[in-house]
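Partial view: only certain chains, each at its native spot in the assembly.
Chain lettering (A and B) follows the sequence in which the chains are written, and residue indices restart at 1 in each chain.
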Amino acid sequence: MLTSSSTKRDFLAVEDRPHDEIEALLRLAARVKAGEIRGGLEGRILAMVFLDPSLRTRTSFEAGMYLHGGTALTIEPGKGSWPFETARGIVMDGDRVEHAIEAAGVLGRYADFVALRAFPRGTSWGEARGDALLRIFADHCEAPIVNLESARRHPCQELGDLQTLRERIDAPAGRRFALTWAWHPKALPTAVPVSAALAAARCGMELVIARPAGFDLDPEDMDTIRALATERGGTVAVVDQLDEAVRGADVVYAKSWGALAHFGDPASESALRAPLRDWRITKRAMEATRGGAGIFLHCLPVRRNVEVDDAVLDGPWSAVIDQAENRLHAQRALLLTLAAETPGALKVRTNR
Amino acid sequence: MLTSSSTKRDFLAVEDRPHDEIEALLRLAARVKAGEIRGGLEGRILAMVFLDPSLRTRTSFEAGMYLHGGTALTIEPGKGSWPFETARGIVMDGDRVEHAIEAAGVLGRYADFVALRAFPRGTSWGEARGDALLRIFADHCEAPIVNLESARRHPCQELGDLQTLRERIDAPAGRRFALTWAWHPKALPTAVPVSAALAAARCGMELVIARPAGFDLDPEDMDTIRALATERGGTVAVVDQLDEAVRGADVVYAKSWGALAHFGDPASESALRAPLRDWRITKRAMEATRGGAGIFLHCLPVRRNVEVDDAVLDGPWSAVIDQAENRLHAQRALLLTLAAETPGALKVRTNR
């Protein structure tokens, strides 16, 4: 085992850290955004591994490292790099030329932080929800791991969303946060809706999740959301109607996701989703928010006139660009926090 | 609308700026090349979006940002990032998961400058010449946009070519610049020949464009070239014979391009081009230049022994490597100029 788990702190899920640490991180994010923090990442390297596409995540982390004196490296296994095996004990005589165990070990020697994006993979949700690749990186990489979206969580999105909620909603506790499922031509992962719900729960909001029958989130994740809401003085409701959720809401957070019971069976999942194209945020929905002044959030990328109408994205409700910008600032605060927790690896390292 | 167009200055075409600003930029480029300018881009980020391949453009901008203290991010939509939709009002239920409106908006928050390469796209030249994606970026990105080659212009190539002409030709006004069409197995875009012609026109040169029947440049672009030539004291002629253009020329600039009337109809365009393989710059052509000492220019990449013979590229006439090097220096001057016009975005930005 290469892991020295006693001395590193991964960032796999926001709720892995105590609430006061997250509060401190968000206060730092606000200062970062205000331009009050310079430097802090000099000589530091972030290695990012992307098994799935990214626009915001990659560019905002690259920008964030640079703005504080560090740098970011990007690896795309299977595109310019070697594809990774994740199974334990396997005889690797197929297409995959490198095991994630070695990739994680090596990157932990080249970088101060190693970040990984790996969407759910496998033939069943039971398999995918285990986040095998992320676990291998956490176990076999000496550097702290940052989760850039796994099957279960998108904690960097969650940090940015927390920053946006704090900026936009005075005293968010008790205010209504509508997380609304939306139709989409593909079965998307559930990490973002779970993380968005966790952000609302952390703010002590009245969280209402609207989703069609068959599109419940993972039960263990729902338990985590409910526990955090209770701890923070908020509530969680699950409803069947989009209209019911958005009525009087302060925040409408739209997101599509696939039916977990049909994970790995695209044909039956698609049939379940097919009649649900009306699950779309319209101007009328936003006019039904509190005073018609609720804000519209989405993690992006968003399909216009599929998940949400042009009239909403181009109207006064949309905060999606501010929300995306906050990815940058919240992640800068995260990186500064991780750097403060991690002694500069490479420059003081001698042979073991 | 996210655009604050009153405070940003895009760089979509060289002729959008007054002549004295271009003169100042070229004087700065000469000083940059001489090693007289250090720094100037500290804390600055350039985000580059490539929908089409690049060697020189990407590496020279990355090098240029670094050499003055900044950094560059590269995004390739559809390869590691999400492909962009550009149609307005469309129901996005097809293959494209992100609209350029959001991509432009977000990148404008992460970067100080956003650059875009998008070759002509569409089923007709009438559609392609509108440069839809570039227009969306100009409209929806808060940061200045740099055109890295669109359907209509390659202004960074034009700046580099201007620098090369000033270095190589004493008093270029009145000297002969032969822009010669060349055969190529594919129908290439017209942005480079238009920009090369504009560079010659700006220098007040005797511009002679040699192209076969059916290969005229866009009429509006020709009007722009002629107007600039007149303003700068030069002339423009269009001829049918390569030999006629190169005779006595000081500069031979070879470039292939497709027949615009057949844009979107490769079979008929290819049939028109097929008999024209003799349109190629030979040693004999270069010996026919003024005193046999004309210089050979090409934007690169160039197909050896198809557009131009080995004897020319490996002979005393070729200036193509110097020309490519000047991309770097002219762009450094452009970035320094844009930085001087643009307050440091990220570090002083507070929530809107």
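Rule of thumb we're sticking to: a contact is a pair of C-beta atoms (placed from the backbone, for glycine too) under 8 Å apart; a residue touches a chain by one contact, two chains touch by 3 or more.
Everything quoted here is computed from the prediction, not taken from an experiment.
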| item | value |
| --- | --- |
| Overall copies of the shared sequence [whole complex; 2 in view] | 3 |
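To be clear about the criterion, only the chains that are shown with their structure count from here on.
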| item | value |
| --- | --- |
| Centroid distance [mean C-alpha coordinates] between chain B and chain A, Å | 39 |
| Chain A - residues contacting chain B, complex | 33-35, 50, 53-56, 58-60, 62-63, 66-67, 76, 79, 167, 185, 300-306, 310, 313-314, 320-322, 324-325, 328 |
| Contact footprint of chain A on chain B as seen in their complex | 1-2, 43, 45, 47, 71, 73, 75, 77, 79-82, 85, 89-94, 97-99, 101-103, 105-107, 109-111, 346-352 |
